[in-house]
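Heads up, one of the protein chains got dropped from this complex, but the rest are sitting where they should.
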Amino acid sequence: MDPQANSSIEDSVKEACGIFGVFDHENAVELAYYGLYALQHRGQESAGIACLMDGRIKSYLGMGLVGEVFRDEFFAKFKSRHAIGHTRYSTAGSSNIRNAQPITIDYAGGQISVAHNGNVTNGWRLRRELEEQGSIFQTTSDSEVVLHLLARPEIRSQPDPIAAALRRLQGAFCFIFLTPEGIIAARDENGFRPLVLARLGPATLVASETCAFDMLGAEYLGEVAPGEIVRIDARGITRSRYAESKRVSHCIFEHVYFARPDSRVFNQNVHLVRKAFGRQLALEAPAQADLVVPVPDSGNSAAQGYSEQSGIPLEQGFIRNHYVGRTFIQPSQGQRDIGVKIKLNAVRDVVKGRRVVVIDDSIIRGTTSKGRVRRLRDAGAKEIHLRISCPPTRHPCFYGIDFPDPKELIANQMGSVEAICRFLEIDSLAYLSVEGMLKAMDKPGNFCAACFTGDYPVEYDAEFDKNAMEGARARR
Amino acid sequence: MDPQANSSIEDSVKEACGIFGVFDHENAVELAYYGLYALQHRGQESAGIACLMDGRIKSYLGMGLVGEVFRDEFFAKFKSRHAIGHTRYSTAGSSNIRNAQPITIDYAGGQISVAHNGNVTNGWRLRRELEEQGSIFQTTSDSEVVLHLLARPEIRSQPDPIAAALRRLQGAFCFIFLTPEGIIAARDENGFRPLVLARLGPATLVASETCAFDMLGAEYLGEVAPGEIVRIDARGITRSRYAESKRVSHCIFEHVYFARPDSRVFNQNVHLVRKAFGRQLALEAPAQADLVVPVPDSGNSAAQGYSEQSGIPLEQGFIRNHYVGRTFIQPSQGQRDIGVKIKLNAVRDVVKGRRVVVIDDSIIRGTTSKGRVRRLRDAGAKEIHLRISCPPTRHPCFYGIDFPDPKELIANQMGSVEAICRFLEIDSLAYLSVEGMLKAMDKPGNFCAACFTGDYPVEYDAEFDKNAMEGARARR
Amino acid sequence: MDPQANSSIEDSVKEACGIFGVFDHENAVELAYYGLYALQHRGQESAGIACLMDGRIKSYLGMGLVGEVFRDEFFAKFKSRHAIGHTRYSTAGSSNIRNAQPITIDYAGGQISVAHNGNVTNGWRLRRELEEQGSIFQTTSDSEVVLHLLARPEIRSQPDPIAAALRRLQGAFCFIFLTPEGIIAARDENGFRPLVLARLGPATLVASETCAFDMLGAEYLGEVAPGEIVRIDARGITRSRYAESKRVSHCIFEHVYFARPDSRVFNQNVHLVRKAFGRQLALEAPAQADLVVPVPDSGNSAAQGYSEQSGIPLEQGFIRNHYVGRTFIQPSQGQRDIGVKIKLNAVRDVVKGRRVVVIDDSIIRGTTSKGRVRRLRDAGAKEIHLRISCPPTRHPCFYGIDFPDPKELIANQMGSVEAICRFLEIDSLAYLSVEGMLKAMDKPGNFCAACFTGDYPVEYDAEFDKNAMEGARARR
Partner (left out) sequence: MDPQANSSIEDSVKEACGIFGVFDHENAVELAYYGLYALQHRGQESAGIACLMDGRIKSYLGMGLVGEVFRDEFFAKFKSRHAIGHTRYSTAGSSNIRNAQPITIDYAGGQISVAHNGNVTNGWRLRRELEEQGSIFQTTSDSEVVLHLLARPEIRSQPDPIAAALRRLQGAFCFIFLTPEGIIAARDENGFRPLVLARLGPATLVASETCAFDMLGAEYLGEVAPGEIVRIDARGITRSRYAESKRVSHCIFEHVYFARPDSRVFNQNVHLVRKAFGRQLALEAPAQADLVVPVPDSGNSAAQGYSEQSGIPLEQGFIRNHYVGRTFIQPSQGQRDIGVKIKLNAVRDVVKGRRVVVIDDSIIRGTTSKGRVRRLRDAGAKEIHLRISCPPTRHPCFYGIDFPDPKELIANQMGSVEAICRFLEIDSLAYLSVEGMLKAMDKPGNFCAACFTGDYPVEYDAEFDKNAMEGARARR
């Protein structure tokens, strides 16, 4: 039994998550498990499933991957027709079972459970307000706020308490609630994060990405719309708006980096979007080279596009070691960069003496990229031209993706592309332009690219949050 | 990593617990660990420690024994001068990390952590009332109620919010709170459960039993008084009353069964009290026999008293297998009662052909006792006279000890002592009388013996709780 | 602590393995760990490292992946300049720590440890002979035989006992021995399995594949020759022949399936060989199609060759779920083929309405392939043309690769390619020809393709072994 550290305030990182819901399937708990498996890339830190048994919600939460958390004993005990699941990611080191979801509570309205993906930008303000009224917080997650709102008498007394609670929230959120009556899915009015519906026989499914449906053979029904509440219960599916969607601003980084290539996200296939990024990149930043080499697997789709557009043949210049996973220990002594080397090996007989265009989907801090191109150089590559299938990442995300501190981003640290190029010790470097990136999208105006541009579609009072957190600490 | 099941309402068992606090010691976290080790007998299901680091409370909780929960990595990360700890016991099977303590929260007053031993008898009423006002409950523990009370604006605004919150509670409770300022110990006005103070150099310690002090070489300072709040912070130790103690009613079952024999509990040594029980038992229920044999280790002290009073020599007729612990698996097929046999073996060469007085501290359901005396019979004992060093257990405890359902207690099932004697297939059976038991106590009037007599010192609306729980379920 | 089942005779499967050795490096144990990580694809069942400490051999063995077996405590305790390592694979279910390697023994010559890759075809005969002379066998591995031979007085007394022992063996074997003097590498006279040398500063390395060298930045020195013994000790590197190599017969299946694409095996890069297989396949078995889709990652290289030769564009029609690993549990109830689906998803927006050429490296039993092509069909592929980059697998391997029973191989079960095509419910199916496959090799005559042709380069008395095993059982 592995105990869990709980440190209340400090680990308030914003996490990206995967969420999944099933209503009315004889193997709902199993489907939730499979669904979370397909959404594992959205969060590897903890996983949980809540389901209805004999009219009461039971949940099972654990730290680790889906396949580690749910074992035989879970399936033996948890049987239900209705279930929701959550998989959570935190870039910070603080593993914390208290922050695992779904969160299940008792309140005056009975019992309710919630799984959340996103970031409530006014979470700290609401938290302070709720605390003034007597609420106590047991997690550092902004997801707890919505449950406290639901429990407030002034909201509980309204005709549609869920809608009333959601109207108090700002920012990015996809919620799946489980109640003794059924499942409720809701999405913020900007539609920052994806949330999709499907049908499987009598059952209705909700998920962060369509890849969770494919595996189950479910029929895709489309997105939960921005500002929409979808109730799925014994009366069927009831769709309503709790807010008018004034400005849709889907997260472009889902397509750039985060979502699985086989998913439809915001109604476009991710792989094909990434291929279009690669084609555009070839137009914007051509190179005189012998080979196009993707960084596997992150650069695969864009490299294919770049190769097709440029006519430079695609080659597997890197080979991944599939066995290097979470269990990798770097013994303290010895070689420093062996961690990179052990995961990705350059194929000498492919790259030796060649001019290589390397395609990757992003450069964050730069150290990993540097290690990779050095491997190519060591394997004998004559020239290395790095092409990145998105613009330089410079700004924090307030809507659910946790970037490192802006000061640590190489695009901010180095200033110019030339400086980064020198740092990486390569022959040329180019990023895709913001305009070029948005060209790949069917509706370019419907996207948030704030991490590249700094243009935030929803106000965020970073100063307030900083003060709130520091104030919270100071009071102690 | 072992995941934790969480089922919100059903596992509302009342648990007995051990609690410990340290203020101002350079190794406070270590002392808490040792203290919990000494209090392990009060709860084996989960353990937790909360401490102050850089002005913030950090906690570490886990399922299992103290020695399983706290390992090297814990001690590497948790260093503090102030800490509280908790070890929890639940007779029900539902292991639930959510119910582990200390519980740590953020609220409008800052941060606070609590460790609780006892049972708040009006917990369900308060819970319903708090839920009406907007509180949400994440555990099924009644300990969460006191934190919600503390967070209420009407209580927060009072000059002494802790006192105000405690005045709302009924029943049995010992609390140790940890705040960024220090430690606060409090005990219900009846003094149901033990809570004691000690000094160790500059440090002040609080614990459920004195055995936790001995090991550390700390100097015993006496009890936290019924109705008292003891604040330990930078200004020293401040003692005050939040309530007048009208009727002291210490739990006699602590002496009968629960506390460690080397502890002083309610200012009497447990071993000596049990020996006095045994002496009295010999007076009340003599036997013509060759040997007095304790059931180890529960009957050791009383058997010694019985032997001394009766002049019948004490003998080790049973030997415990110290290796049979929590890891014991009973393979499905095969002998039924091997579980009893493997734990306790009768010594043939000691008991063969002898008339044996067996001393034990209680009979609960009767099946375990039956197995034990059969072992003696199989080993050749000629006569078996069972003497129990307390009266028959017939009534539920509402103050923090979790008995089986009254219907399952053998004293209720069988009705008469004769019937139990026949069921156990022994030659005679006698229990200590209530009056005889209380004779061993310095202040017989200060004890609650409700589990034997049904005379409850604090009203308890069992009907309300039952309805509340069922209502809670029905709403869902 | 996880106990290990040991069943002596029954699990006599022939395993493929990865072996690694380091002589004279300050971090030899670490290098062995990294080397085994790179060779993990050659064996995932157990791993072990033996090293010299204070003149004595110490070993550490465990069941599981390299990253699971070697943890911090191992690195804390094992420090050496000389080490050998082994990673072992068994397709049968019997995990058995007794069969883990390196095997370390005491004998009249002192201490010796061995790591083995291959299969000694006269192992059972030798075993019977050795048993007659008084040897006892503690493992079911044929690797134990060589140690017993070394210990025999008549071999020990020869000028070169290792050479004398090896001359008794037939079949496929690469050995790395560790003795208090140094490391000895040896390879059978046919050169069935790969074994390569490298230099890293003062250190000499031995490994199954070159990918283990790249990561460490070591300089490739070439192969241990068939029939060669390479001694690496304080006097330097001494190379000698223990046998003349009459017929070189490298295992073609290393290139087809087993080795890592970034390795040089038998002095050719695996990825480029596979690409050549794909080109040849396009010539032998063209298809009218819109896309070439590899089964990732096994079909990647060949698909690239097929696409380049045919001019049909390459597309990522399948996406792997990288999180589905050894932890995957299939709950008992529910969908049957979810195991395949969860690992590999077809990308609907890529394949819908298209004619697809699917490239894979083999079909063994056929069920996995069938699941995969059905996924494409479900995702809307109009036509499916499966192309396999090797000939049909029909015959058992006696030289170290463990195929299923020939009766279970689909090529034997179905008889004709047409029948397999109907079984898979696809539009066309073609395999690469034996001649076409060998065209890709620099020295086509130096390969064993017995698993495709049944033409075995070294006699193997399968009947004897069967009788020996049954006899062994019958005696009991």
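Every chain is named by a letter (A, B and C) in the order it is written, and numbering of its residues begins at 1.
Following the convention adopted for this analysis, a residue touches a chain if its C-beta (ideal position, glycine included) is under 8 Å from a C-beta of that chain, and two chains touch if they have at least 3 such contacts.
If you're wondering where the values come from, they're calculated on a predicted model, not measured in any experiment.
*Asks:* So which shown chains sit in contact with the chain we cannot see?
*Replies:* Per the touch rule above, the missing chain touches B, C.
*Asks:* Among C:L61, C:A164 or C:A276, single out the residue that touches the unshown chain.
*Replies:* Looking across C:L61, C:A164 or C:A276, the contact with the absent chain belongs to C:L61.
*Asks:* Tell me which stretches of chain B touch the chain missing from the display.
*Replies:* The list for chain B reads 27, 30, 33-34, 37-38, 40-41, 44, 65-68, 70-72, 75, 211, 214-217, 260-262, 264, 269, 271-272, 297, 300-301, 304, 308, 313-316, 319-325, 327-329, 331-335, 338, 341-342, 345-350, 378-379.
*Asks:* Residues on chain C that touch the omitted chain in the whole complex?
*Replies:* 1-10, 55-64, 68-70, 74, 77, 97, 103-111, 127, 131-138, 147-148, 151-153, 156, 180, 472-473, 475-476
The rule we apply is simple: only the chains that are shown with their structure count from here on.
*Asks:* May I ask you to sort the chain touch graph into line, ring, star, complete or other?
*Replies:* Per interface graph, the chains form a line.
*Asks:* Where the centres are mean C-alpha positions, what is the separation of chain B from chain C, in Å?
*Replies:* 59
*Asks:* CA centre of chain A versus CA centre of chain C: separation in Å?
*Replies:* Chain A and chain C have C-alpha centres separated by 38 Å.
*Asks:* Any chance you could list the residues of chain A touching two or more other chains?
*Replies:* Only 68, 70 qualify.
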